[in-house]
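Excluded from the complex is one protein chain; the other protein chains are retained at their positions.
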Amino acid sequence: MTDAAARLRRPLWLRIYLGITLLLFLAAAAFGLVFSPRDVTQGDLIRIMYAHVSVAWIAFVAVGLTAVFGALYLWRGKRRDDVLAVASGEMGLFFASLTIIGGMTYSRPTLNTFWTWDAKLTLTAIMVALMVGYFIVRGLIDDPVRRGRVSAVVAIVAAASLPFNYLAAEWFRTLHPAKSVALDGSGVTMDATMLAVLLFNTVVAGLVYLGFMIDRVRLGRVEAALEEERSLAATRPAPVGKEVVRV
Amino acid sequence: MTAAPAGAGAPVGAGAPVGSGAAVPAGAPAAIELRGLVHGYGGPPVLAGIDLDVAVGRVVALHGPNGAGKTTLLRLLATRLRPVRGHARVLGHDVVRQAHEVRTRVATLPVYGGAYGALSGRENLRLGVALRGGDDDPGAVDRALERVGLIAAADHLVRAYSSGMRKRLALARLTLADAPVWLLDEPYAALDEQGQELVDALIAAARDDGRTVLVASHDLPRSLATADAVVEIAGGHLRVLARPTRAPTATATATAGTGAGADA
Partner (left out) sequence: MNDLHAVLWIARKDLLQEARSKAVTVATVFFSAVTLGVLAFAFGENPLLMREGAMGALWVALAFAGVISAAQSWQADLEDGALEALLAWPVPRAAVYLGKLLANWGLMTALGFVLLPLAGGLYGAAIGGNGETAPALVVAVLLGTIAAGTLGFALIAVFYAGLTANLRARESLLPVLMFPVVVPILLAAVRASNALVGSGDLDLAWAWLRLLVGFDLVYAVVCLVLFRFVVEA
């Protein structure tokens, strides 16, 4: 087991990467909190938006990549694809939960309610429910191969529902599909500084995702190796090159 | 989706010479080939590296204590479990990569009947024949029911069958499948004396037809009387217990009464 402990020690490059990411994260927060101008209509509340929107985008990417890695696992059967899928799935659940917290923080002062059936917030809530289902299924299957395959199927079915869920939630609010308008302000021109801050926040959120992924994948590989070792430990005494029983 | 014993291997038509290792041409795939087969997870493996060759046309009895892995081995061969390590081939076809080919060549007798309770015995058999891609032949279904002694109960729902009757129904389905490889999981369990003799007769007939039969059983005297070899699985490994009635090079003589077709 000390072998596993040694493998879990983060190598220097990863520590440097995570350190830099932390610094960039602080910088992104500072940009949002200090350097960004106040919004014309929303005032200082716009500062929540930077963290919120960037985290939401990454949540989508993470859930989508869970399905992609799942599909790769079904296709190639390589254990590392399953490890990647789990890692991305956990990040997806984490970022989607953050998005909901952010959305509630945002809507309380602006709309005077913690929850609104806004299309994107609804979609994020559904995404959390989908990922919770994914992890429940994983927890119920002992055989690693079957666990990987069945959960990959769940991830793909879940991800395929996201476009439909988005369309339905968006149209449902506006009552009429044909009259649907973008309510997210994408038609509104954004101040160049604000856009830059948002993009920077998104890049940093992506780097955080990547850093967590790398760390989680390292852990997942050790987990997989241990699981395999345990299941094969008893086969070791099998005589090497013993004769085939012929009948 | 033909159910006929097609493709690879030695000819397996009725009356083909069987029981002789020398009769199988060199290079022809074994009926069953297991190499380094490992199965089981979250604990000691049930199968810890099995290496086995079963020649075409052989009847092999599989013994071992409860939980030793007999059913696991049969389910692996029936493509219903996948090996953790190693591989298993049936008539040259890999059970994982060529599962469909394997399924066309294998017929199973599950421990429990494996039939739908809400359907009658006859309906279950017709479903089985149809899903194996066979022709809907009421005559064949009737003959199979007749043979296992279920013709009177053919139109009763299987739900009302006793466990012995369910086993008989499974035997009828087995014969209808016309597969070159049979996997029988405890065929004698739940059967009366007459039913057990029926199993012996079916196995003998399968041998005459050149089928390969793997029988998981606890009945050593019966195995010694019917099988070409008795192997034991214990502790995840396999060993030969006995090669009773037919040595690998000897043709069938001991039970000439049932093997008459082959000897003629």
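Miscellaneous remarks
Order of writing sets the labels: A and B. Residues in every chain begin at 1.
Operating definition for what follows: a residue touches a chain if its C-beta (ideal position, glycine included) is under 8 Å from a C-beta of that chain, and two chains touch if they have at least 3 such contacts.
These numbers were taken from a predicted model, which means no experiment stands behind them.
Across B:G36, B:G86 or B:G114, the single residue that touches the chain missing here is B:G114. Between the chain not shown and the residues A:A158, A:L207 or A:V245, the one that touches is A:A158. One of B:R89, B:R103, B:R168 or B:H237 touches the chain omitted from the figure, and that residue is B:R103. Although one chain is not displayed, subunit A still touches it through residues 74, 126, 129-130, 132-133, 136-137, 140-141, 146, 149-150, 152-154, 156-158, 160-161, 164-165, 167-169, 171-172, 175-178.
Where subunit B meets the omitted chain, the residues involved are 1, 3, 75, 78-82, 99-100, 103-104, 106, 108, 110, 112-119, 123, 127-128, 130-133, 157-158, 166, 170, 177.
Methods note: only the chains that are shown with their structure count from here on.
Each chain gets one centre point, the mean of its Cα atoms, and the points for subunit A and subunit B are 49 Å apart. Within the complex, the subunit B residues that touch subunit A are 35, 38, 40-45, 48-49, 51-55, 58, 60, 82, 84-85, 228-229, 231, 236-240, 243, 248.
The touching residues of subunit A, when paired with subunit B in their complex, are 142-145, 227, 230-235, 238, 242-247.
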